[in-house]
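The complex is shown incomplete by one protein chain, all other protein chains being positioned as in the whole.
Let's turn to chain A:
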């Protein structure tokens, strides 16, 4: 035991001895937490739009006023005709154009469908889809009020939508717990991804192998800093998410901690596996990226796993991040406890055990 402690102490020294390395481990994750949490949003609250109102009547002005009055829209230009519209959209000065035709008011008065043209920049398809639904909402509101005010038939029934767990549909509540997972993951990869191959390149790994240490002890020593630093940073990040960003944490904190711990073991195991497999640090870095990038993109962090093709969905079962995302969002927003998350715990535990075993075997085999 004492000898294991000595080894762990040595690993910490090797990692934290270098000032630049210390800075990289502590500074960027915290800065990135703040910047990314503000940046990563799918909510649109500032849609720049251009108005082309050719209607001399009141109804056209009323329609435009509804867009101007909406907190989600911001008028950037008003044009007399559609001539300059294409330019504004091409340059991304406006995301959306509203074109009220010449006969808009007249058609409304005589009960003919009044034409209203909406043009949207589809370069970012998600933004376009959301802007479109906001615009339809405004038009529907106009419809209902017009029908009520002009004695037409009563407005049709509307859908009354209630969102569970996130009543105001704030992207931030969805994204910030995800960022907790992202940054924890990156930190563990920083610590474990190059740790074995660095010693191998320097030749000190062979020396380590001829000491009385067993291979699993050496690997345990390598895993310890990642585990401790990862757990410490994850705790800080969770606290910031709750206190600074006001994301509710309504589930069990113990269930969250267990999930994070299991995740750390499996991520470190895979990191050490890559590190043991690589012959040079360049290969190690490549391996770390080849794991890190797909693991994040296919985790469900930004794009839902259900939207992926079946085959890719199967691949995600090997991805520890996938389970962590469910655990984070379950405990933060849905109030999940230990029992609800059992289905996430056991795959993580399995991945952790398998990857640590494989890393030990690889570290020993590469000796020959």
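Just so it is clear, a contact is a pair of C-beta atoms (placed from the backbone, for glycine too) under 8 Å apart; a residue touches a chain by one contact, two chains touch by 3 or more; residues count from 1.
Throughout what follows, contacts and distances are computed from a predicted model.
Peer 1: UniProt name of the unshown chain, from "Carbamoyl phosphate synthase large chain", "ABC transmembrane type-2 domain-containing protein", "ABC-type multidrug transport system ATPase subunit" or "Putative transcriptional regulator"?
Peer 2: Options "Carbamoyl phosphate synthase large chain", "ABC transmembrane type-2 domain-containing protein", "ABC-type multidrug transport system ATPase subunit" or "Putative transcriptional regulator" considered; the missing chain's recorded name is "ABC transmembrane type-2 domain-containing protein".
Peer 1: Going by the touch rule given at the top, which residues of chain A touch the chain that is not shown?
Peer 2: 18, 20-21, 24-25, 28, 32, 35-36, 38-46, 48, 63, 87, 89-92, 95, 108, 111, 113-130, 132-133, 135-136, 139-140, 142-144, 146-147, 152-167, 169-171, 173-174, 182, 186, 189-190, 193-194, 198, 201, 280-286, 288-290, 292-294, 296-298, 302-304, 306-309, 311-312, 315, 329, 333-334
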